[in-house]
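Missing here: one protein chain of the complex. Every other protein chain is in place.
Order as written gives the chain letters A and B; numbering starts at 1 within each chain.
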Amino acid sequence: MKNFIKLEDLTNFNETLSQAIDLKKNITKYSALGKGKTLGMLFFNPSLRTRLSTQKAANSLGVHSMIMNFSNEAWALEFENGTRMTGIRSEHIKEAAGVVSQYFDMVAIRAFASLTNKEKDEAEIVLNSFSKYATIPIINMESATAHPLQALADAITLTEHRTPHRPKIVLTWAPHPKALPHAVGNSFTKMMKNIDAEFIIANPEGYALNPEITKGVKIYTNQDKAIEGADFVYAKSWCSYEQYGQILRTDDKWMITPKKMKLTNNAKFMHCLPVRRNVVVADSVLDNPNSLVIKQSENRIYAAQAVLKEILENG
Amino acid sequence: MKNFIKLEDLTNFNETLSQAIDLKKNITKYSALGKGKTLGMLFFNPSLRTRLSTQKAANSLGVHSMIMNFSNEAWALEFENGTRMTGIRSEHIKEAAGVVSQYFDMVAIRAFASLTNKEKDEAEIVLNSFSKYATIPIINMESATAHPLQALADAITLTEHRTPHRPKIVLTWAPHPKALPHAVGNSFTKMMKNIDAEFIIANPEGYALNPEITKGVKIYTNQDKAIEGADFVYAKSWCSYEQYGQILRTDDKWMITPKKMKLTNNAKFMHCLPVRRNVVVADSVLDNPNSLVIKQSENRIYAAQAVLKEILENG
Partner (left out) sequence: MKNFIKLEDLTNFNETLSQAIDLKKNITKYSALGKGKTLGMLFFNPSLRTRLSTQKAANSLGVHSMIMNFSNEAWALEFENGTRMTGIRSEHIKEAAGVVSQYFDMVAIRAFASLTNKEKDEAEIVLNSFSKYATIPIINMESATAHPLQALADAITLTEHRTPHRPKIVLTWAPHPKALPHAVGNSFTKMMKNIDAEFIIANPEGYALNPEITKGVKIYTNQDKAIEGADFVYAKSWCSYEQYGQILRTDDKWMITPKKMKLTNNAKFMHCLPVRRNVVVADSVLDNPNSLVIKQSENRIYAAQAVLKEILENG
């Protein structure tokens, strides 16, 4: 693996998953592997878990990380080719990517969806431009359409809480006051292709994810029916994909409540965080021992570490 | 000691003070103690001394520090329980504290007083919420009502400049164009209970600190009389506590001038910095060799190091 831009970049998903679970037992096992190596972490958007877990993962591998908040610490970047750069953007991605390739051995990038222009978002302008012009491996710390480090962490969490039987796992849309990207939903769906489970997506009419990504997955528009007997309920909000970027409903009928959880098989509750309490999910569901959200955040460390390790070894 | 939220958290003030003074002689003596450990430093407010001295202290102990400016790098936090999170706050402190506990071994937090709501400030919402929901030790890098790292550094400075006789030490209010918190005044007052000295607080009418904290301390409303014969004059501005958050006077009668210093016993001048020149104190007092302000800032390193060391050893 050279880049980790999407989940499919992993040479062997199950091997990486095993590696991550192994690393959790001994986080400093490979602390000499990254000696003298540097990881650049470039943020175009806020970050808590991704920032801290990736930094911790790098540090555990002996990698020196350098963080840059591009929006306020460096120069505004131009991503279009051929333009006369007379506006506010004072540096072109060609130079920026070329330059950071001189300073880092690997570069991790966070650049969210605009949610205003579907084509541009799907073109993954920021990540793909870095990938095109940089000469070093690129790691996705959540892009417009994917969040593979989260999906890998979720796979660790699912594996750790394996049921004796083939589990029923439901990814359900949830309400939210802001239009949110599809990245987590997309990557979780792709990741599930690697897990032996009955996988169902539940979303209201108008909130279907990109059909190319959900192809072959059972989709319910009745949340109660979807989560009936579920072993895992993964809640996540996203805006409409079809009416791109729109919020189509503001009611709380899809909020995950204790009453809804009673329909499940004593399901574990999952969410990638940050989560809006009593909007996406009721307090008592989050505060219940069945909630795995903090464990998911912990596993972000080992997901990042497994990915960085693989890149270091192949580099 | 698990947490260092307030000065009283120290198991034995004098032992920590001695430890700090020892560390100053050999800052790298315990450079292996913190190997593999991480300190999270979370800032909700600006910081120069606290940020740099704590980072340096951590590094000297072999601890890897990760800094996050919460206000612009992460998500706005909700601290109230039971609310429907439909506003701008997208992450609840329960999750934030739980999550950072996965990434750090200790977490240091700076969160100033609002100065608009006395009850909320005294409840120390930010620090106490982290303390309640985190599973790792918490270190106070200045909260709404306390700045114990500053007070410990001040104790080091006072000890280093010990007079042959029992000293007279005066904490005096000083003018300032902005309403400032009581944290430094409170913690210095509490710290003085451990120092053998005649301790006096001077403040104008209406500017008394929280009477629960100053109980038993002589308070003068005549600055000249208070500082007469003083060996140490510690100037600090704060807003009114009784008329919470208010500035009651804007004259410069309480500014520390050379003339005022002539009333003292050739007193050393102290201030926690940052200080407004020719508002809080005249240029010539600050530029006089009797000013200890830079030494105080240096001692912030050893105060932080002693505290981190104690937490690491008990952890």
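Here is the rule we go by: contacts are C-beta pairs under 8 Å (C-beta built on N, C-alpha and C of every residue); 3 or more make two chains touch, one makes a residue touch a chain.
Treat the numbers as computed from the prediction; the structure is a model and nothing was measured.
Student: Of A:28, A:90 or A:314, which residue touches the hidden chain?
Tutor: A:90
Student: Which positions on chain A touch the chain that was left off?
Tutor: Contacting residues on chain A, toward the hidden partner: 36, 38, 40, 64, 66, 68, 72-75, 78, 81-87, 90-92, 94-96, 98-104.
Student: For review purposes, identify every residue of chain B that touches the missing chain, sorted by number.
Tutor: Residues touching the hidden chain, for chain B, are 28, 43, 46-49, 51-53, 55-56, 59, 69, 72, 177-178, 273-279, 283, 286-287, 293-294, 297-298, 301.
Here is the rule we use: only the chains that are shown with their structure count from here on.
Student: Could you grab the centroid distance between chain A and chain B? Build each centroid from C-alpha atoms only and quote it in angstrom.
Tutor: Computed from C-alpha means, the inter-chain centre distance equals 39 Å.
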